[in-house]
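Input: one structure, supplied below.
Yeah, one chain of the complex is gone here, protein chain that is, but the others are all in their spots.
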Amino acid sequence: MSEIDLPIAAPTIDKVGLRAVGLAAIALPVLAGPFLASEYWINAIIVPFLILSLAGLGLNLLTGYAGQLSLGAGAFMMVGAYATFSLQLRVPDLPLPLALVVSGLIAAALGLAFGIPSTRIKGFYLIVSTLAAQFFFEWLFLKFPWFYDGNSSATIALPRGLTVFGLNAETPHGRYYLTLGTVLLVTLLSFNLVRSQTGRNWMATRDMDTAAAVIGVPVVRAKLQAFAVSSFILGIAGALWAFAYLGSASVQSFGLSRSYQILFIIIIGGLGTIRGAYLGAAFVSLLPLALDWLFQHLFSGHVDAGLLQNIQKGIFGLLIMWFLIKEPEGLARLLGVKLPARRRLFPSSQT
Amino acid sequence: MTTPTRPALELKNVSLSFKGVKAISELSFRVEAGEICALIGPNGAGKSSLLNILNGVYVPDAGEIILEGEHFSRMQPLEAARRGIGRGFQNNALFSGMSVIDNAITGLSRHSRLTLVEEMFRLPRARHEERRFRERAHEVLRLFGLDRHAATVVGTLPYGVQKKVELARAIVAEPRLVLLDEPLAGMNASEKQEIAAVIARLNRELKLTIVLIEHDIGIVLELAHHVVVLDYGRKLADGPPETIRDNPDVIAAYLGSERAEIAA
Partner (left out) sequence: MSMFLETLIGGLLAGTMYSMVAIGFVLIYKASGVFNYAQGSILLFAALTFVSLTDQGVPAFGAIALTIALLVLMAITIERLLLRPLTNRSPMTLFMATLGLSYLVEAVAQGTMGSQVRALDLGIDDLPIFLGDIMISQFDLVAAGVALTLGIALSLLFNRTRIGIQLRGVADDTRAALSLGIDINRIWQIVWAVAGIVGLVAGLLWGARQGVQFSLSLVVLKALPVLIIGGFTSIAGAILGGLIVGASESLAETYIGPFLGGGITPWFAYALALVFLFIRPAGLFGERQIERV
């Protein structure tokens, strides 16, 4: 039977989601156009926004889709960054894109290991395992000079800079296109994954794990896969954060506050939606700028930096609570209210 | 197909307790292949716990479960599903954030043969399986008149419709034995008749063995070939509906407690 005879049985496409990717794919380079002149915008806002989106996406697969809470996002970003550094340093023949993939796989393996307790424990108990990862890797990468090649400041930077297949990607454009390409590719693969049986298994595990097991969902495998895939993406995001954004990084670049930040991105953006990671990352990137601007204009200049930081922190705290109470699906839902209800959330059956 | 002489399911001296309190004591009965067996009894008689033992959610303290001739001292949830035991839950245990069709397709999980990479890149095998699963899910949704709700998020549907989704999900993977925990609860009379007819049809046409818990005695007597009466975790009676109806013990225990419930 052909697909034409069976429109109803054709693979579902998340129209909204696809549209979001399509829009992002087209709109972002276009949007970036005017700013191409401004290195500041690319380096300081767009690149970190894209990387935070990627990290948010990675965590959202684990927490938003599979329902496994993690406070260790920073840990697996750290693993990705340090693995990429080691590979570039010790396996110089491996091109950067491949080094990124291998680093992702290393992060995935370690993520899977720290995900094993999830097969025994549920809900917020899991933060123990993910926090263990956070503290353990912070200790590991700081304690043993091998990981940072004995550098006196205990920081890591790529030995040959950012080179992609021999091309120098050190320019703002290079950083931007490397990041954008990675983010779009990973987003596309994630879209496919959440619409597949694995994606359904994740959501089933999240919504009602006992029932899921009884009707034949391999819950243990689903959880471990979620940990692995999520850590893979976080690992790549971490490497990009270290080398495409910061240039040189240390353990502090991926501390507990980074883990919180990534979690806040998906809560604000929308748990269990792909575009939520983008929206949340945009929000997290722009709020400090907006506040800064506001205070510059309101108080024309001098505002204590510490106070500003506390105001920002308080606003995040309030927003987290507000979103959890009023709109657990976050900005993704708020910005989608005009779409018909049945298409807003889930794939419609027609192509 | 199982031979008619071998029961689809047999329990031997199964006992279960929670924190020292007996929920089921030394329960034995058999379910023949192709029959509809109804478990009845007042609330707290251990009916749902019994289904949970068969699904591997609870581990019995003692006894044996014999499934198509194979002996088990306990089941594992996934193992139960792989051996063709379907299950519908009492208080809808649907995946509330997913659409109706996705709930149904999730029931097919144990038939999935894809790897993560095939799914990520939507390789031909992945597309083919997805199409097959979707067709099968639609087939089952049609059986319950659910196709128009296919894309609706389950959590937004009325209770009665959700019960049907629960049933659809229970049978979508073509189980040989289905355990249904109060499939008709919360429905009005005409819905009950409609669903009872679907259950009877599944049993008749697909030779599906069904164990169900139901409080509506009228429907039970109409639908079941075999009735097991439980009270305080013990078997009170076991036989064809006609003999159960007239059993004085059953009338005393079951109808008595029914009355007490109404009074309360």
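Labels for the chains are A and B, by order of writing; each one numbers its residues from 1.
As a convention for this text, a residue touches a chain if its C-beta (ideal position, glycine included) is under 8 Å from a C-beta of that chain, and two chains touch if they have at least 3 such contacts.
What you see is a predicted model; the values in this text were computed from it and never measured.
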Sort through A:G161, A:G174, A:G247 or A:P328 and give me the one touching the missing partner chain.
A:P328
Determine which one of B:S25, B:N52 or B:N203 touches the chain that has been left out.
B:N52
Hidden-chain contact residue, picked from the options A:T84, A:S103 or A:S129:
A:S129
Hey, which of A:Q252, A:Q296 or A:N310 is the one touching the hidden chain?
A:N310
Touching the absent chain: which residues on subunit B qualify?
18, 48, 52, 57-58, 89-91, 93
Per the touch rule stated above, subunit A touches the missing chain via residues 67, 69, 117, 120-121, 123-125, 127-129, 131-132, 135-136, 138-139, 143-144, 210-211, 214, 260, 263, 267, 306-307, 310-314, 316-321, 324-325, 328
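Convention: only the chains that are shown with their structure count from here on.
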Based only on mean CA positions, could you tell me how far subunit A sits from subunit B in angstrom?
41
Note which residues of subunit A are touching subunit B in the complex, please.
3, 6, 8-12, 189, 192-193, 196-201, 203-204, 206-208, 210-219, 225, 229, 272, 341-343, 345-349
Residue ranges of subunit B in contact with subunit A within the complex
55-57, 77-78, 80-82, 86-87, 89, 93-99, 101-102, 105-110, 112, 114, 116, 119-122, 126-127, 129-131, 133-135, 138, 150-153, 156, 169-170, 173
